[in-house]
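With one protein chain removed, the remaining protein chains of the complex are shown where they sit.
Residue numbering begins at 1 within each chain, and the chains themselves are lettered A, B and C in the order written.
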Amino acid sequence: MAEKILFIIFGVLAIGGALMTITRKNVIHGLIALVFTFINVAMIYLVTQAYFLAVAQILVYAGAILVLFTFVIMFLDLREFREMEQFYPWQKYLVAILAPIALAEFIAVVVTASWIPTQQGITPEMLAEIGGNTWGVGVSLFENMLLPFEVASLILVAAMVGAVIMARKETTPNVALRAWAPADGPQPGQLEQEV
Amino acid sequence: MQIPIEWYLILSSALFIIGAAGVLLRRNLFIILLSVELMMNAVNINLVGFSRFHETLIGQNFVLFTMAVAAAEAAVGLAIVTALYRNKRTLMIDLFNTMKG
Amino acid sequence: MEWPDITSILPEVILAVAALLVLLVEPFLKKDKTAVIALALIGLLASAVVAVALGGNSRAAFSGTIVLNSYALFFKVLFALAAFISILMSPRYLEASKRHLGEYYALILLAVIGMDVMAAARDFIAFYVGLELMAMCSYILAGFFRYRIRSNEAALKYFVTGVFASAFTLFGISLVFGFTGTTNYEIISSNLGSTGNATGVAFATALVVAGLGFKVSMAPFHMWTPDVYQGAPTTVAAFFSVGPKAAGFSAILIIFTTVFESSSEFWSVLFMVLSVLTMFVGSVMAIVQSNMKRMLAYSSITHVGYLLAGLAALGRGLDTKAGESIILYLAAYTVMNLGAFGILTYLKTQQPEGFDYSLKSFAGLGRRSPWAAILLTLFLFSLTGIPGTAGFIGKFYLFTSVVRGDLVWLAVLGVLFSAISAYYYLRLMIYMFFREPETELTVKEPIEGTLAAAVALSAAGVLFLGLFPQWIWDHALKAFSNLFG
Partner (left out) sequence: MGYIWLIPALPLAAFLITILFGKWFIKDSAHWLPILAMAGAFGLSVAALIQSWGAEEPYVLNLWQWFTSGDFQIPLALQLDQLSAVMCTTVTGVGLLIFIYSKGYMHGDPGYYRFFAYMSLFAFSMLMLVLAENYLLLYFGWEAVGLCSYYLIGFYYHKPSAAAAGKKAFLTNRVGDFGFGLGVMLIWTLVGTLSYSGVFDAVGAGEVSDSALVAIALLLFVGAMGKSAQFPLHVWLPDAMEGPTPVSALIHAATMVTAGVYMVARSSVIFASARPALIVVGIIGTFTAIYAASIGIAQNDIKRVLAYSTVSQLGYMFMALGVGAWVAAVFHLVTHAFFKALLFLGSGSVIHAMSGEQDMRRMGALRGKIKTTYWTFLMGALALSGIFPFAGFWSKDEILGMQFKGGGYIIWIVGLIAAFITAFYTFRAVFMTFWGNDRTDPEVGKHIHESPKSMIIPLGILAVLSVIAGLVIGLPPEGGLLHRFLEPVFQHANEILGVEHHGFGALDVVLMIVSVLVALSGIALAYLFYIRRPDELPQKAGKKAGWLYKGIANKWYMDEIYNVAIITPLVEGSRVIYKWFDVAVIDGLVNLAGRIWGGFGKMARPFQTGRVENYALIMFLAVVVIVAVVVL
């Protein structure tokens, strides 16, 4: 029973945080609301007894990803955008109609479906006996999902390489209009040309 | 006393649609990135709920991968943000419409 | 713990090693990038050779997350070929665009790994990471020319729509997991039908279609395609137009014939509708384009429409041979589309500033550089489906399978749309041969070097598949017969 109450509390808070995230004018406020949502989601993981994921959720999302966001926001200085219109002129009305419909559809499908547990037997209680949730996730990961794990590392390599070549400052000093383009790069007039 | 699986699904549907709505509503690329993170988190809730429901750890493993992907997506997204901002001094994505028709 | 079965992923391992070597060597190079190009090419070649050498194997590996069979190997060779040709045409173009970085080659190699994994995956988690690896590389490659607004825009559009679509797929996958408690295709396939959730399965199918449909640019998830092709570097657009599409179809084929087998009636109808829509949108929009890169983008959408007609037939039963035909069509499409983009790349290399891909700038090409014009004509013929070229063979088998699936009306529509497609392909030929240019563009150099090799490979492929289709058909048969192995 306590689980259910906690689930409802954290769930409602998470939804509230999500709504805040997509409605705040100030990017920083949205970001904080998102962190709030993520922490609530982590709590739901805890309620579900997925302890390792709960910690990972906070470390990876609330920690790493959101710090990255904050860093870029600071770096780019986005204050000026706050004064601009944040929503699309006509699309917002369409979305306001469509989103509830979509939600109704999703809920209708998932509620009417018959969910049959397959009872594979790895319950939290059993895990607690033989080594705990983290141990179980780790073993499962390396026994079953070794290949995806390796591929995921390549995803991170690709992302890192991409981030570097997209955002790195050129080392060549230059006097061109755009302070970040190398001297031998495309000139301002070419900026809009077909590539 | 387990939490009914439908609860997870309703919560994740709600977060997912809110995230989708965020992508569709907001002009600012930053908020769009945040909304996408919301959508992926909604899926994670599903996976974790099902993982418990089916008494398996595969779902939790899957969540680890979506987290990794989310991190990579954030990095690439922010890199694109930087490039866009440097060239056009704006992040309002509807202003990037030189190619159409 | 057992030693993992490395052999089964040897092609990918080779590619990963090559990619990392490229990244390692790159910082030590100055202007001359020959070393990394050679590394990348050797890596691709080696992976293709290993894939060929592994032929005949048929086993699951890595706890059933992937398989090593002729289906996966066929696609591995195809992806390697696509990347090989794309890389061959890149150096001069990147130099002319003043952005020649070694990372470019590493990203293409990484994308190929992602595609390989998609084709070989028999588990949703492996499939998902493969998809994301490919996608991540694509986003970056689209925005590779970071000093160009158009390239930025392409990356933005690809990224936003891409992550949006993949979130839907992920949701669909999570539901499938929820129904069956597993992510393994085979187990899902045997369990999903018996859960008695027709609506739920159809719902999950629709969500997965949204994400995969985005990758292969089927209408109405195609909207990004023309903009991204136009804004992305031409060589990258060439790679996009074949690689991710083939990878998407390789995954669609396996997922829809195993996992969603139980909802085949639903998705067969769905693909019928989407096929007509896709062919219509592609051909209607291609006809009004004046930018040839965009025209090729829309025409590639039309080709996806044909492939979807094949998928609709596949939903009617495996004996339609639709799966084999789709595989064959993908191979044909790969060579001919790469060739067409190769010529565009050549022309852009000649005129980094003047050439804007407009129809007008092709005027008089027949005299200016006859080889480029003749080769482009060959590729356009193939895209139109003139007999003797790969495109004809592809269309022939594909529409035949559609007819076998009792969808004669769809085959007729397909033929009708390919008749219309002749109009916009021919218009380009008319400009090349029958029009005087308004401003005379000069030819700096004939097609030579690696670019010539790329175009020659594509042309040889088009002719070979067109004249000796039996070979590829046998391979397609073999590959598809081994689909479930």
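Heads up, the rule we're going with is that contacts are C-beta pairs under 8 Å (C-beta built on N, C-alpha and C of every residue); 3 or more make two chains touch, one makes a residue touch a chain.
Since this is a predicted model, take the numbers as computed values, not measurements.
Every visible chain touched by the undisplayed chain in the complete complex is listed here: A, B, C.
Of the candidate positions C:L54, C:L156 or C:A232, contact with the unshown chain belongs to C:L156. The chain that is not drawn here is touched, among residues C:I393, C:L451 or C:L483, by C:I393. For the options A:I28, A:L98 or A:L191, the residue in contact with the chain missing from this view is A:L98. In the complete complex, the residue from B:A20, B:L47, B:A75 or B:L91 that touches the missing chain is B:A20. Mapped onto subunit C, contacts with the missing chain fall at residues 156-157, 160-161, 164-165, 168, 199, 202-203, 206-207, 209-210, 214, 220-221, 223-224, 226-227, 266, 270, 281, 283-288, 321, 366, 386-388, 393, 396-397, 399-400, 403, 408, 411-412, 415-416, 419-420, 422-423, 426-427, 430, 433-436, 467-470, 473.
One chain of the complex is left out; on subunit B, the residues touching it are 20, 23-24, 27, 93-94, 96-101.
The missing chain lies against subunit A, touching residues 88, 91, 94-95, 98, 101-102, 105-106, 108-109.
Everything that follows uses one rule, which is that only the chains that are shown with their structure count from here on.
Between the CA-based centres of subunit A and subunit C the separation comes to 29 Å, rounded to the whole angstrom. Our note on geometry: subunit A versus subunit B, Cα centroid distance of 5 Å, whole angstroms. Annotation for subunit C: residues 125, 128-129, 132, 136, 139-140, 143, 146-150, 155, 175, 178, 181-182, 230-231 touch two or more other chains. Counting partner chains per residue, subunit B has residues 5, 9, 16, 19-20, 49, 53-54, 56, 58, 61, 65, 69, 72-73, 76, 79-80, 83, 87, 98 touching two or more of them. Residues of subunit C touching subunit B in their complex: 124-125, 128-129, 132, 136, 139-140, 143, 146-150, 152-157, 159-160, 163-164, 167, 170-171, 174-175, 177-178, 181-183, 226-227, 230-231, 288-289, 294.
For subunit A in complex with subunit C, the residues that touch the partner chain are 109-110, 112-118, 120, 142-148, 151-152, 154-155, 157-159, 161-162, 164-166, 178, 181, 184-186, 190-195.
The part of subunit B that touches subunit A in the complex is made up of residues 1-3, 5-11, 13-22, 24-28, 30-31, 33-35, 37-38, 41, 44-45, 48-49, 51-58, 60-61, 63-65, 67-76, 78-83, 85-87, 90-92, 94, 98.
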